[in-house]
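In what follows, a structure is listed as structure tokens, so that the remarks can point back to it.
A protein chain is absent from this complex, but the other protein chains hold their places.
Labels for the chains are A and B, by order of writing; each one numbers its residues from 1.
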Amino acid sequence: MPDTARKPFARHTAAAVSRQSEKRRAVYRRMAWLAAATVLAYLMAHFLVMHAVLGNGPENRLATTMAEAVAIALLPLLILLGYGARTHAWGLWVLLVLCGGMALYNRIAP
Amino acid sequence: MIALCVFLAWASAFWAHEHLQPRTSKLLPLTTVSKRLYQCVRACAPALALLLCLYRDFEEGVLYWLSLGAVAGLAVSLLMAALKHKQSGRL
Partner (left out) sequence: MRETFRVHMGWLHSWVGFLAGLVLTCIFATGTLSVFDKEITQWMQPEVTLDHPPDPTPLALQRAAETTMAEQEKDLFAFITLPSLRDPVIRVLHYDGHEFIGPVLDPVDGHIFPARATAGGQFFYDFHFALRNGPVVGCTIVTLLGVCLLVAVGSGIAIHIKAMWPDLILFRPFGPRPRAWLDAHLVTGVLFLPFLIMMAYTGTVIRARGILPPHPFLPAQQTEAPPPAAASPPAKTNVSAPPASAVRPPTPPLGPLIAQAQQILQAERCELILFSPTQIRIFRSDDASLFLTRDLVTFSRADGHVISSFIQKGAAARTLELLHGLHYARFSSALLRWLYFLSGLACTVLMGSGLVLFLMKRRKASGQKILFRTAEGLTIGVLVGLPLAITGLFWANRLLPLSMDARMEAEIQVFFMLWAFSALHGLICALRNTAYSGWRAQLAVLVFMALGLPVVDGLTHSHGWLQDAGRYYTLDALAMLSGLAALIVFRKLRRQPS
């Protein structure tokens, strides 16, 4: 006889409900994590492009386009880093530090 | 002609690679000599293919190499699937 058939029905339903809500919470956590990683990675890419615009002037299309090429190469890698590196959220911390550093650098030394 | 040689070089490399995998060597066992030979083919054939592609067209050579390699891999994959199915049907 299967083990589940011996357990009371109410306890089995409660366990299933709790597993479902735990799964739902895990999914929401992942979505929030992904959103945070995407925002930070996008900001980093934007600051990279702005660095080229501020450094070379807005009329230097070539420099801006090269910066866009580098930014687009980094964007998915940064998203994956921010989302995938979950131990102590070090991926998100790295992105935060990089973003902050880049923003400061653009402000101080355009 | 060169494209055909590149295709065949890649195909032989993929063939050798698949034969070296444990799942295939159970169905089709290898001797030590043939194992060494397959390892040599797997290492050298793609390099030869690259040289041929670069000789044919230096600018677009890498594109030919990668795409002919992919198509050869797909062809060998389908061939292997058919052969293994036939082999496992006989056992």
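One rule holds for everything that comes next: a residue touches a chain if its C-beta (ideal position, glycine included) is under 8 Å from a C-beta of that chain, and two chains touch if they have at least 3 such contacts.
These figures come from a predicted structure and were not determined experimentally.
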item: Residue touching the undisplayed chain, where the options are B:28, B:47 or B:70; value: B:70
item: Which residue of A:17, A:35 or A:69 touches the chain not shown here; value: A:69
item: Interface residues of chain A (partner: the chain not displayed); value: 19, 22-23, 26-27, 30, 34, 45-46, 49-50, 52-54, 57-59, 61-66, 68-69, 71-73, 75-77, 79-80, 83-84, 86, 106-107, 110
item: Missing-partner contacts on chain B, residue numbers; value: 3, 14, 17-18, 21, 23, 57, 59-60, 63-64, 66-71, 73-74, 76-78, 80-81, 85
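As a convention for this text, only the chains that are shown with their structure count from here on.
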item: Approximate Å spacing (C-alpha centroids) for the pair chain A, chain B; value: 39
